[in-house]
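Report on the following structure.
Other chains dropped; remaining ones untouched in position.
When the chains are written out, they are named A and B in that same order, and each has its own residue count from 1.
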Amino acid sequence: MIQSEKATWPEIKTAIEQNRVAILPFGAHEEHGPHCPLSTDTVMANGLATRLAEQVDGILLPPIPYGETWNTSGFPGTLSLSFSTVKAILMDLGVGLMKSGVKALIVVNGHFGNRAPIELACRELKVKYDFPVLLIDYPGLERLASEICESQPAAPSFYHADELETSVMLALMPDAVQMDKAQAEYPDFPPTFASEPIYLHTFCKSGVFGDPRPATAEKGEKLLDGLTQESMKVVTAFLTKL
Amino acid sequence: MIQSEKATWPEIKTAIEQNRVAILPFGAHEEHGPHCPLSTDTVMANGLATRLAEQVDGILLPPIPYGETWNTSGFPGTLSLSFSTVKAILMDLGVGLMKSGVKALIVVNGHFGNRAPIELACRELKVKYDFPVLLIDYPGLERLASEICESQPAAPSFYHADELETSVMLALMPDAVQMDKAQAEYPDFPPTFASEPIYLHTFCKSGVFGDPRPATAEKGEKLLDGLTQESMKVVTAFLTKL
């Protein structure tokens, strides 16, 4: 594994000649309750990306520390990129990697709102430039959550500042988690939640969805292990085709 | 000083209520010779931004680790954002800060190529949103370089992977500098250098412009001190007007 931000260009040149793929964590700068830091999604994406980079001996790129976080932008601290900016960042980096001779890119996404613009960029990179990009978006998360976590999510497949995310943060960056401030909130989701644009702060006070209190670093490690295993299945299939 | 990536949203809420300004380092992911890491411009911008954030007790945002680095993109490792993407990132963050109630933004730019798109965004943020943004772009650098550095720059006002940048990196992130690989290069600049787009790798082998060998951490500290002092003059004038 080579971490590009600490590497020099001749070291990257060698890594490219060795056919190593690039791995880009895409994070967010978003509220995660009164106990988790704004960088939670960035730290988590970077944590998984680091493990994958180790497994495939890849080139780990510095994470994008902002993402498309419109729906929590009513909470001070959240700073959102627009849809088109997220797409543009990935297009620029994808084209740059391709021109440098890197054979493929794996994007590890840490925030739901980034998914659609990243997918659109992946498609355009494939169609216009024939450059393969794989999007890893926490595969198997729902199963892992149900197996490892004790608390219920606030809604199906909805994990935000809860036991799951807090556990992973305790595993990756414990100093930035203030467990004494952790509190549970199971907000009532408006019936039109999935059907119209709704700011989360209009029905959730704390920014927590679920119960972070049972979180532990040990669970976090298990979750990361599980996510790494699930991701590697897809990554392996992707690399085999190159 | 509050580092937003480690802060929670209620902490940022308080900081905004205290009228603290935001500070954003804008970096790059760019070749810096065989001895300095690709993150050099990001680390340097972040270093100065941190000092300024301390002085004004500001909200330090996570640095953008990529920038507009077209002219070194012939070196493997350099990954460039396009002009429009740099501008879009700053527009998004500026609008987001304004909506959150932050009263002003200070951008600390670490890379020359970012300047034009950042300036364009600053202007649009002012005209469309009446949101004040200050761009700190290493004020007084030329004078400081001439006073503190022993070697000559490769061209007037052109400091790249040389004694100046290497010294600052030795002060900020010594582990990422490989002084044993430091070498001098004073390339012949093509006569049309400032007058047409030219990739730097077409006339410079190492990616070094000047002589990094006399670099020391001590000089780096002095440079940072000087840049901080010079920047604070502008920052103070800016804050006074708010």
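Everything that follows uses one rule, which is that a contact is a pair of C-beta atoms (placed from the backbone, for glycine too) under 8 Å apart; a residue touches a chain by one contact, two chains touch by 3 or more.
This structure is a prediction, so every number in the text was calculated from the model and none was measured.
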Homo-oligomer size of the whole complex, from 2 visible chains: 6
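Everything that follows uses one rule, which is that only the chains that are shown with their structure count from here on.
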Whole-Å gap separating chain A and chain B, where each centre is the average of the chain's CA atoms: 26
List of chain A residues in touch with chain B within their complex: 4-13, 16, 29, 31-39, 42, 61-66, 73, 75-82, 84-85, 88-89, 92-93, 96-97, 99-101, 175-176, 178, 181, 207
